[in-house]
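Not every chain of the complex is shown here; the ones you see sit where they belong.
Chain lettering (A, B and C) follows the sequence in which the chains are written, and residue indices restart at 1 in each chain.
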Amino acid sequence: MRFGVVVFPGTWSDCDFHYVISEVLRQPVKYVWHRDRNLDDLDCVILPGGFSYGDYLRAGAVAGRSPVVEALGPFIDRGGHVLGSCNGFQILCEAGLLPGALMRNECLQYRCQSTHLVVDNVDTPFTRGLRPGQILGMPISHGEGKYYCDVATLARLKQNNRIVFRYATADGQVTRAANPNGSLENIAGIVSEEGTVLGLMPHPERAAERTMGGTDGLLIFQSLLGSLVEDGSFLKR
Amino acid sequence: MKIRVLVRLKPGILDVQGAAVKRALVGLGFPDVADLRVGKVIEVDVDAPSEAQARSRADEMCRKLLANPVLEDYTIE
Amino acid sequence: MTGSEPKATPDLARDLGLSADEYDRIIQRLGREPTYTELGLFSALWSEHCAYKHSRVFLARLPTEGSRVLQGPGENAGALDIGDGWAVVFKIESHNHPSFIEPLQGAATGVGGILRDIFTMGARPIAILDSLRFGDPGEPRTRRLIEGVVAGISWYGNCFGCPTVGGEIAFAPEYGGNPLVNVMCIGLVRADRIFRARAEGVGNPVFYVGNKTGRDGIHGATMASATFDEHAEERRPTVQVGDPFTEKLLLEACLEAMNRGAVVGIQDMGAAGLACCTSEMPARAGTGMEVELSRVPQRETAMTPYEILLSESQERMLLVAARGREDEVRRIFAKWELDAVEVGRVTADGWLTVRHHGEVVAQVPVRALAEAPRYEKPTVRPAGLKELQTFDPLTLTEPADYDEALHALLASPTIASKEWAYRQYDQQVGINTLVLPGSDAAVLRIKGTRRALAVATDGNGRQVLLDPRLGAALAVCEAARNVSCAGGQPLGVTDCLNFGSPERPDILWQFAEAVEGIAEACRALELPVVGGNVSFYNETVQAKGTPQAILPTPVIGVVGVLEDSERLATQWFKGAGHRIALLGPDTVSLGGSEYLWARHRLVAGALAPLDLALERRVQAATQAAVRAGLALSAHDCSEGGLATALAEGCLTGPETVGCTIDVPAATRPSLALFGEGPSRVVISVEPARSAEFEGLMAESAIPWRWIGTTGGARLRIRVGSTIAIDTVVEGLEHAWRRGFERHVA
């Protein structure tokens, strides 16, 4: 599988994703400049975290209108996969590739902390290796991660089972207290209609090595690779 | 041609920042604040022959970038 | 344009902060009256901030050499060899005054400045630490300051993409009108790829890169000049505003240009902006420089040469490129959507020649600017210090209830959890942070090697007030001890010296003594000081008009290395049934302690003595225990003494666990529980490995003993025959979690 990690001015999780994909997953990966429209030799495009264009107007607003993001449409149509994390999720929403928007955290402060995610939908390329209701530990780091969409959109998301991850307690309770940013219905990640575009606020690349405090994030990549390591801790749960 | 664009959260959407500012004001001795909302004002200087053209350019800018239709309404003055 | 400028006079020189002698000196060096612009250059370069006029003679006492030192003081930052061909570049800087005027932007631009100091060396910043001091957190004014400063650090560091992994926040009324915002940054660079701020190579082009120049932060004295022409209103100097996004682009563009070999030398336009760079860079290289100010990208109209030279607009650099590589430099910066404009060239004549629209507005020997006068002003031991020191805390009544006293201590804002602050900081970007904020030191792995770095900052103003020399030495020891507790071998120091006015002999005495203390400790621990910063004039003028100086506060940053990143320790207990050892001497004191302040609002008494040789052995033993995998946890005893250290061991981890402790009787239980002293570390050990640990301790030739075991839900401490503390950890945790947060949230 060939990965491409997009670099916008102001992106900073690009190197982290690149490192995890090449050094941990041992998969071919290259950087994609934001002005690039050519995604032909790629199977999966990563939109990493950061403050693209400083997020000075709205998080992801300017990047959401860049050449590389315009090229994502055709890329998705021909079966390509897209994973947007943190700023990447914001960009996907701003570009209209995922519904809804990400607003300022309810606490009105930036939050960098570990969170627990409960897996609602294992019927996507990104989660097929997981169990329904499985709980993943993954850190967040954002100031604008409060997911919002209108009632109709929310209904559609639920109907088509497109809510993939929700913030929960360590034992999987979806409570207000477990919601770090005031997201609608604790939503942490959603997929597109076809399920080939995933947007999530948490950072899987920061939970991909034991020494970094966990490997749950790796499970998302491994699902995507369609392969699961034997010693994956989730098997023992 | 100077155009003023106001970008505000849609009526239905909870304005957390506005609520916080309101709370702070009440705490500072302004119980008479019945409601408060915070938005953006964007002042654009557009090279255009006429005010009408400047406005329509500003409108394009809003649709293309300045406002997020999911969350925000905009008005041009 | 320059026609509208005033004539240089001794009075104007005084307005610009230059003494009569200094003005005469300038005339001597030039052999004529300076022009107004030249006077501006001197006033900036000869300012305390740039020239260290009052501190240089004392700073010369600091040890700066060592086998690992690749770059000592004098450059943008210091550098140490850490093996595998890597160097660590680090420095600490203060931004106290700007942060008081505008907390958010002041703190943010402080972060921006220190980041630039690191990446101008060719290093990629990998971590930030913030050391903060505020007044009484109960006051609304202080609360606003804290919120603004933390928000500023959070905004700038997070947006730029460098994790903030450690620091401190301490409180004392003396900081009320003058908070301290010290920021340390650490970067990594290949040891053979370090860049320096030198204008080498006669004929090489000089580039201005980064944000445009405005009237930001220009010396207030420009106001004087404004009255001379019609631009008065728009001349008003403005507050510097940070732009972390542009800084991030600047980082990537600079590193790219450096790696391509297109860069000869580079310096950040910090204090005194362009004036500083155009004189310091050639001065270091023994060359000269000529610049044309009209080429400098400007944000504002009608800027005078004086303003362009002295502007402190942020996110700008002066870069000397290799001749023939000009287009390459322009291309790289264009790719990152940044200005890169050729504004001059390196000359051989040793002069700085400044032109504006072709007309020479300043022509000065760069050495004259670089060689500011140095003063050795008188120092006097503060009156009343003796009395303070001779106060005996043991004459105070013992608390009726030690449980309550411990709860109160853990809830004191200085000791309480700082999570409210650091959860607003990205602590992980770069995926190197092995130990996050919340333990004695942060630990960062070095990708591609087995090694890791441990970093910490410390500085206790109360102790320095009571005994500047000892207090400053203690700060060095504690920062190093924190690094040792993580398993790191301390390698070097950067220091930020925050004091009152050096023109007051009693303040200057504090300063001189503190520097001496740092020097002694660094020599004993073999820690070179490779960079630092002096911040004087930290005082508030009170209603009555008497200036109130802050507590003398040297903040010490220590960087250490772990040979094996898998062999590290954190400060919290790891579960039940582990044996607890206390390393170090029993000699502690309540003098200057957090207990004395929190309970009695007193800053008095004598500090516990420091045995530097023993301190070194205790740290070596701690490192060895961690390296051998014997230490399941290691935590030093600092503010709040042994009881606090034990409580932190119980409650700062992911799961809390109690412990049962036995310590020998002392003159007073409060002394044994809350007394503070150096060289003390609490280590928990697997029972099965007790013998091994005992062997290691024996070799280390240090005093130590087993004091108890972990387990249960309560913290129990028996002092001699009396059970002094017996309380549930959960309650202690609540006090510790809320103690600081309740003031800000």
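Note that a residue touches a chain if its C-beta (ideal position, glycine included) is under 8 Å from a C-beta of that chain, and two chains touch if they have at least 3 such contacts.
Every value quoted in this text rests on a predicted model; they were computed, and no experiment measured them.
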Report summary line: Counting every copy in the structure file gives the formula A x1, B x2, C x1
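As a working rule, only the chains that are shown with their structure count from here on.
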Requested in this report: Starting from the mean Cα coordinates of chain B and chain C, work out the distance between those two points in Å.
Outcome: 41
**Report entry** chain A and chain B: spacing of chain centres that average the CA atoms, whole Å
**Finding:** 30
**Report entry** For chain A, residues that touch 2 or more chains besides their own
**Finding:** none
Query raised in the report: Quick one: in the complex, what on chain C touches chain A?
Result: 151, 154-155, 158-161, 243-246, 248-249, 336-337, 422-431, 434, 445, 447, 565-566
**Report entry** Parts of chain A lying in touch with chain C, wherever the complex brings them together
**Finding:** 9-10, 12-13, 15-16, 19-20, 49-51, 53-56, 109-113, 139, 141, 143, 203, 205-206, 208-209, 211-212
Report summary line: The answer for chain B against chain A in the complex is residues 12-13, 16-17, 20, 64-66, 68, 70-71
